[in-house]
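The chains shown are only part of the set, and none of them has been moved.
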Amino acid sequence: VKLNCDIGESFGIWKMGRDEDVMPCIDLANIACGFHASDPSNISKSISLALENRVTIGAHISYLDLLGFGRRSIAHTYEEIRDLSIYQLGALDALCKLQKTEVSYVKPHGALYNDMMKDFDIFKALAKSISEYNQNIKLMILATKDTHKYKELANECGIELLLELFADRAYDSNGHLVSRKESGSVLNSKEILSRVKEIAKSGKIKTIENKFLELKADTLCIHGDNEESIELAKEIKSLL
Amino acid sequence: VKLNCDIGESFGIWKMGRDEDVMPCIDLANIACGFHASDPSNISKSISLALENRVTIGAHISYLDLLGFGRRSIAHTYEEIRDLSIYQLGALDALCKLQKTEVSYVKPHGALYNDMMKDFDIFKALAKSISEYNQNIKLMILATKDTHKYKELANECGIELLLELFADRAYDSNGHLVSRKESGSVLNSKEILSRVKEIAKSGKIKTIENKFLELKADTLCIHGDNEESIELAKEIKSLL
């Protein structure tokens, strides 16, 4: 199981995240592309940092919403989603090319990620347009109990998926994320480490109902925005 | 001499330019990349229109300044200019790839164009970064009396230049554009057609001092924003 983390979320002179500290712990860097965070120069710095740490680069694409950090859903046609996604992917990929590297996967961010998991046609628009851009680029989506239909479509498009689990979010027995509004929806450090141990041992996760659920995943999403999360990232890395 | 024109300068629901009408007259479409005009969906439409008319696509890159339409100089480091240019070029190129075409050249827009002609290091930053992205992509600059140093650097970078003349702007005997603030700096339709005839015949242009000047050019910049300019574009095309 590879570790992925949101990277490059500064904007202009505003700093966010402790990218230098978390980068040595992770395998996959979800680099913001300027629509919810970052800008061309911050992107270039994020690419350099990923290269120095031999971390694989992904395009963290988003709705255009700096003020809302891409967390607010904004209605778009599927064509618009294709266009804004490939715009961001191409921009990041070109800046990667200047440093002789490339984008390996796409992870939709925030509201676009949630909307993709709710509306299969958004997933379809994304998968199709990525495959038309470059079939070597993977698409990261939420690991759920049944990913059959996603895999089938990805297959048709000729691209691979990366299924991700969230290290710090509670799941129910149906394999859905428990809403952040519910109590117990966000795990503390101890719970996160237990979960990581379980994944390493059995590949299963404990649900909010205290049952064990098998959720096949390729990658685990962790954070790197403060001292505590950096310490946790180091421990998670040493466990895996 | 090929005709180039600024294309895709709408933004959101705001329309600008008569792209459908001017496209059949031109050879090179300078497509706005979202920093001074346009947005991902308008870019896709501009690419489609260029393809339908078999027009070569160029990236019309700019400082980030929608409100000022990229016409206001904004101080940047050379690294920032590299990053913002490749961001825009990559974004456009990726959207081209979805339609199985590609960007053939870069034309800096507005204040970035002027700054490039004033500060050789900006030209250098642009030439170098374009060549690192893709050596098949050309860079369009102003045709001046002596383009030796530009060509030398382009040569070192392994890219080609496109030298452009403005159809509607007065030149002085040194081959510089006469400032828009001077009277007679902008040519009327009749003068533009005379100039085009001279270029077609002798390759020379008449300066504001009524002398003839040889300015070697690969392309002539025309406009397509209103009825009059469309009529003019048709006449120019038929003359060349």
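Letters A and B mark the chains as written, and numbering starts fresh at 1 in each.
To be clear about the criterion, contacts are C-beta pairs under 8 Å (C-beta built on N, C-alpha and C of every residue); 3 or more make two chains touch, one makes a residue touch a chain.
Keep in mind that this is a model prediction, so the values were computed, not measured.
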Per this structure file, total copies of the shared sequence (2 shown): 4
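Everything that follows uses one rule, which is that only the chains that are shown with their structure count from here on.
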Between chain A and chain B, centroid-to-centroid distance (C-alpha), Å: 39
Chain B residues within the chain A interface of the complex: 34, 40-41, 43-44, 79-80, 82-84, 86-95, 97-98, 129, 132-134
